[in-house]
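Of the protein chains in this complex, one is absent; all others appear in place.
So, subunit A:
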Amino acid sequence: METTYPSLSELFVFLNTTLTQISIYYSHIPGSGILIKYIKNSHQDDPFRTILELLLVFFAIIYLFTNKYRTVNKLIELTPQEVEELVDEWQPEPLVPQLSDDDIKEFDKIPIINGPQGSRVKLINGKSLLNISSFDFLGLLSYESTKEKTIKTLREYGVGSCGPPGFYGTIDVHTEFERKISEFLGTEDTILYSQGFSTINSAIPSFCKRGDIIVADEGCNFSIQKGLQISRSIIKWYKHNNMEDLERVLRKIKDEDIETGRRLTRRFIVSEGLFANYGDITPLPKLIELKKKFKYRLILDESLSFGTLGKRGTGLTDYFDIDPNDVDMIVGSMCYSLGSSGGFCSGSFEITEHQRISGPAYCYSASLPAMLAVAATESLKLLKQNPGLPLALKYNTALFKQLLNNIKYLLLNGSQDSPVIHLRIDEEIVRVGDISDKEKCLQDVVDEATNNGILLTRAKYNRSQELFNIEPSIRICINASFTKKEIEKVASVIKNAAAKVLRNRVH
């Protein structure tokens, strides 16, 4: 089959007429002249530039007409059927979880006190006990004058403060307490928190954020651990109370700084004054020397040491005779020695003022009830009026430690002056298994002591949440209000109980 091709001239004629036709149609579009003029003007006898510009226009058009998409958290599209299946599969957890056998045993062992808390308590079965597990070290809980004043405040101000401190929650009694505690500690200013536990884990993240470096003691309590976690900072741990290790960690960070040339961020050292989990005192003079040498700021949790250590009972700075302004932030609690509730952070005016707008627990929690603030102020007044209280505590502690010096089966941990004492099983003498076995042994000692008129307690932890493994222990808190006779009784009961329970487990 033969096809007739159009001749070349015919093709040109066809193309020409088509183009002319198109340009005529195009000139009918309104505004088309402008574009022609623009291209003619821009062309400037350089086709290369025109092509580049056209490419840019194409790029812009493609970019403008591309659909939006997410780069993170791509949403999963589910069909209604899949949604239905997921809903059917879902089994709600019970509101109150079933108690395990261990839980039931644990709860059964918890003694219930009938009447007020104090150094001498009465159980619901009518038994009178000496309470050697209370954090009320100075016995300030049982002062009648404080009780009367607190009840009077309750009648005057009501129960709650009904607002966060920044929003109508602050009243005269709060500012008065802040002023008194600053006076007592010798610091510039103090901020009052409504819970002791959330004081330090609010103070730490209010200053630290991601990229900052915090060097912390491995023995720090649970509250500090949570504060460090919330801050998202880089956490470096040093061995418990080991200043050589602290210096090693600080030096390593400094070397890394020089090596990588990274930007300088905020640096903090966090430690506890008197360790709740170990009952020993941090060597503050060395700590301050290192902090100054490596240019760090120091956050010191004085929850337990406040009221118990030092001649005046102001805590570790008093104990070591150090200017409190050398410690950048002193964090304390009113739950312990002051026998009230709440916490405080003391330091320079800038430090407290910053927390008033950025401390989570200060901004988002209702302020301390007026009566508790008054109770704390009263206790503080009593502490000032009775300078013998911390001394009596020191005396009782020394006496107790001397009496327990030759205890068998148990180890006496902690610093000499610490009123918090942890008794741990001496594994060289006693044969024990894992942690739950040790806890069981210690619980038996506690029960035996309770039968003999001493209210003891094991130190209890949320072990799934704790960062470091802590050996089970019996925690003893010496009270200043005990007489010499009572201390002797406590010591002998504990010795006998330990001997009775642990004797048949000797290697």
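Please note the rule applied: a contact is a pair of C-beta atoms (placed from the backbone, for glycine too) under 8 Å apart; a residue touches a chain by one contact, two chains touch by 3 or more; residues count from 1.
The working rule: contacts and distances are computed from a predicted model.
Asker: UniProt name of the unshown chain, from "Signal peptidase complex subunit 1", "Mini-chromosome maintenance complex-binding protein", "Large ribosomal subunit protein mL38" or "Orm1 type endoplasmic reticulum protein"?
Answerer: "Orm1 type endoplasmic reticulum protein"
Asker: Hey, which of A:S9, A:T79, A:T260 or A:N462 is the one touching the hidden chain?
Answerer: The single option touching the absent chain is A:T260.
Asker: Please identify which residue in A:K105, A:K152, A:R232 or A:R251 touches the non-displayed chain.
Answerer: Reading the full complex, the residue touching the unseen chain is A:R232.
Asker: Out of A:L15, A:I36 or A:L56, which touches the unshown chain?
Answerer: Answering carefully, the residue with contact to the hidden chain is A:L56.
Asker: Touching the absent chain: which residues on subunit A qualify?
Answerer: Against the left-out chain, subunit A lists 38, 41-42, 44, 49, 52-53, 56-57, 59-60, 63-64, 66-73, 205, 209-211, 231-232, 234, 256, 259-263, 265, 358.
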